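In this view, the complex is presented without one of its protein chains, the others remaining in place.
And now, chain A:
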Amino acid sequence: MSAAPGLPALEPIVGRYLSLDFEGRRYRVYFEEAGEGIPLICLHTAGSDGRQYRGVLTDPEVTRRFRVIAFDMPRHGKSSPPQGFEAEEYRLTRDFYTAFVLAFADALSLDRPVVMGCSIGGRLVLNLAAQHADRFRALIGLQSSAHVAPYYDTEWLHHADVHGGEVCAGIVSGLVGPDAPAADRWETLWHYMQGGPGVFKGDLHFYKVDGDLRQRIAAIDTGRCPLFLLTGEYDYSCSPAETEEVAAMVPGALCIIMPGLGHFPMSENPDCFLAHLRPVLDRIAKA
């Protein structure tokens, strides 16, 4: 944001709610958007929300050619859980997540949007590439891997003896890269501190159990839809090596490793991330 220091400044971001019937339930979905042009849907990480994309939404170089739209998945950010949530255990599945993104794009009548997703969103992008390539102009996976085996006990993320917000931030704090400005590092952790009970854990069901795409990614045809994979060097949840494995299995996928960045590039260090993203968006806009 360019504004005179000390003066109030209205950001170009506009937030709205979309009421949506989906698989027999009513959802109230919050999204933020800015810009005009090619629709660019942004998917946040597990346990967080669309505020992660504040740097993309406020970058004039992006918004002069792209209509950037970041929505909060149900139960995240300002998107409420559906009626009856109190009686069920939340577990995100590949099929729900995939269909929900398609339903959101349809509800806003978006014509062949670009989708950019991070972490679980980066995983989902691979499934969109494998199954729905013709619906998208291009796909951008941030911190994309085909599979992550569980490496800690996620029960602690939703436990009566541990504060959920504190532990979720503690779990992900080391996924922020070492060059992140302090304000952006802590804002990224704050989003985790604000997550609803069991939401991060429920998202990880998709990340670590139901979202194993190792058998699917060979079907990705980048001739039908270009695929860009950007991964931060310091991410140990989806490491550069894991993204490179995906890229090696998908001919034509462009893989970029971002030095110094971690698992939340768009949120932990927006300026540094945008330097990597802008050339990718430039290619997409000119295609």
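Please note the rule applied: contacts are C-beta pairs under 8 Å (C-beta built on N, C-alpha and C of every residue); 3 or more make two chains touch, one makes a residue touch a chain; residues count from 1.
The rule is simple: contacts and distances are computed from a predicted model.
Matching "SCP2 domain-containing protein", "ABC transporter ATP-binding protein", "Peptide/nickel transport system permease protein" or "Type-4 uracil-DNA glycosylase" against the UniProt entry of the left-out chain gives the name "SCP2 domain-containing protein". Of the listed residues A:V29, A:A169 or A:L227, the one in contact with the hidden chain in the full complex is A:A169. Residues 151-153, 156, 159, 161-163, 166-167, 169-171, 173-175, 178, 233-237, 239-240 of chain A touch the missing chain (whole complex, contact as defined above).
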